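A single protein chain has been omitted; all remaining protein chains appear in their positions.
Read from first to last, the chains carry the letters A and B; within each, the first residue is number 1.
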Amino acid sequence: MTVQYSELIQPERVHGSLYTDQDIFAEELQRIWYRTWVCVGHVSEVARPGDYVRKKVASQDVIMTRSKDGEVSLLLNRCAHRGNLVCEDQRGNSSTFRCPYHGWTYRNTGEMLGYPYNQGYGGKGKLSLGLGRVPRVDTYQGFVFASFAADGPSLKEHLGAAAGELDRLARLSPEGEIELTAGWLQHRAKANWKLLVENETDGYHPQFVHGSVFSVTGSHIGTLYSDKSTAVTRDLGGGHSENDLRPEFRKMEPMNWFGTSEARVPDYVAKMRALHGEQAEEILIEGAPHVMVFPNLFVAEISVFMINPVAVDETVQNVTAVQLKGAPEMNRRLLSQCIGSVGPAGMLLADDSEMYERNQRGVTARVPEWLDIRRGAHRERVDENGFRIGAANDETGMRGFWSHYRSLMEGEAQ
Amino acid sequence: MNQWIIASEFAEVAVSLDLDANGPRLRLEDLRSGHVRHLDALELESIAWAPDERLRELIDPSAGRWSDRADDADGA
């Protein structure tokens, strides 16, 4: 079967089969998940030499390791002997991995170290087999990205303008670094991964889906996405997009972006002022980004999400709290607020997830076949940096996602 | 006896200070097999200074424990 993506993905609508068709899902794995740069974790999860954590890239079981000389590797969790899993624990510290099946032993860089009773192979060092390595690994602001394609655009090229948003996140730390050390909630949803991605970019839904929590907490988030909001949705290119809330935050006091005030986090604010001088105001007022990095990294101010597809109608959304290096006073609050909001019981994300699942059931209906993505197309404009922007609740981000998706799905297979 | 257990999914070793000899020694016990080794101060110093490759040679399963040579195999 050859899918005509140009028919399924049109400027103002996309076809329902994109969320339900097994063949399309299989093709996405090859053309997106095992090819482009996918975010798998953060260097702070393997802070010390010998640290390792298990990760997933779609169905691929990957071990993220840090070697003695500090290098971060992504190894496939598959023994070179008979393909057994080499690591069973989710995390640990070991310079070497020994497969439990027959004892083949590897360095945490993947290189073969030895195997038992080596006369059976003619002696020591006769096998040049090692663990599989993800062909390309690179990091940006500590985020670790994997590409299963041996060549292609560099991570820098892939991130493009989205890199600046990750910079904006990191500069909130007095030491210029974020850490993802709070562990992950793994939230499973019976929905296609693209319904999650689109929802992350969607400024139209918060007032509806999250009205319940906004009304009981008096949260200002709803107004950020209202029709009166001056926030914008920006297509950053490359499938990335942001809900740029800065125009609203700039009308507020420092730290209001985080729903708090200077007085509540005096040590942090003092540290930032001492460090950045006059520029501290801008940082403390503008706060953290709200950016969807194609295809699976979503930063929603205080929470970091990594989306992982399991099946055409099943996705796991991993989420953790942003932790700012050198800001313990902030970190407690970030964690607490994040726990309240996200994950299976989160006061925001449980309702989003309910929508992903209802959306998945809905799109299986045979008519009207299409999902509409035209909101705000008529009022889209180009900003001073050449990016397409729409109103806070326009579908500009979704259109950007689909145009990049289409280019990957139509391009040469690898 | 003060004892620490250093464990990963790959190995579990009890480490303790043995004061029964004329000088102190570190006692290592492989908890999965019961195999014990003592290390004196100079041996420990040598391990601390051993190049990484030497340590890796020891981790090679065929280097000792699972060697084909009958004299140093433990038959585990």
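Operating definition for what follows: a contact is a pair of C-beta atoms (placed from the backbone, for glycine too) under 8 Å apart; a residue touches a chain by one contact, two chains touch by 3 or more.
Simple rule for what comes next: contacts and distances are computed from a predicted model.
Visitor: Have a look at "ABC transport system ATP-binding protein", "Permease", "Cytochrome b" or "3-phenylpropionate/cinnamic acid dioxygenase, small subunit" and point out the UniProt protein name belonging to the hidden chain.
Guide: "3-phenylpropionate/cinnamic acid dioxygenase, small subunit"
Visitor: List the displayed chains that the omitted chain touches in the full complex.
Guide: A
Visitor: Check each of A:Ala182, A:Ile221 or A:Ala377 against the chain that is not shown and name the one that touches it.
Guide: Once the missing chain is taken into account, the touching residue is A:Ala182.
Visitor: Considering the complete complex, identify which of A:Gly92, A:Gly343, A:Gly376 or A:Gly400 is in touch with the unshown chain.
Guide: A:Gly343
Visitor: I'm checking contacts with the chain that's been left out. Which of A:Ala150, A:Val216 or A:Ala263 qualifies?
Guide: A:Val216
Visitor: Touch as defined at the start, partner being the missing chain; which of A:Asn296, A:Thr320 or A:Asn393 qualifies?
Guide: A:Thr320
Visitor: What residues on chain A make contact with the chain left out of this view?
Guide: Chain A touches the chain not shown through residues 90, 181-190, 209, 211-213, 215-217, 316, 319-321, 332, 335-336, 338-340, 343-345, 347, 350-351, 353-355, 357-358, 361.
Following the convention adopted for this analysis, only the chains that are shown with their structure count from here on.
Visitor: Between chain A and chain B, what's the gap in Å when you average each chain's C-alpha atoms?
Guide: 43
Visitor: Can you tell me which positions in chain A touch chain B when the two form their complex?
Guide: Answer in residue numbers: 68, 87-89, 92-94, 96-98, 103-105, 107, 113-120, 124.
Visitor: Please name which positions on chain B make contact with chain A in the complex.
Guide: On the chain B side, the touching residues are 8-11, 52, 56, 59-63, 65-68.
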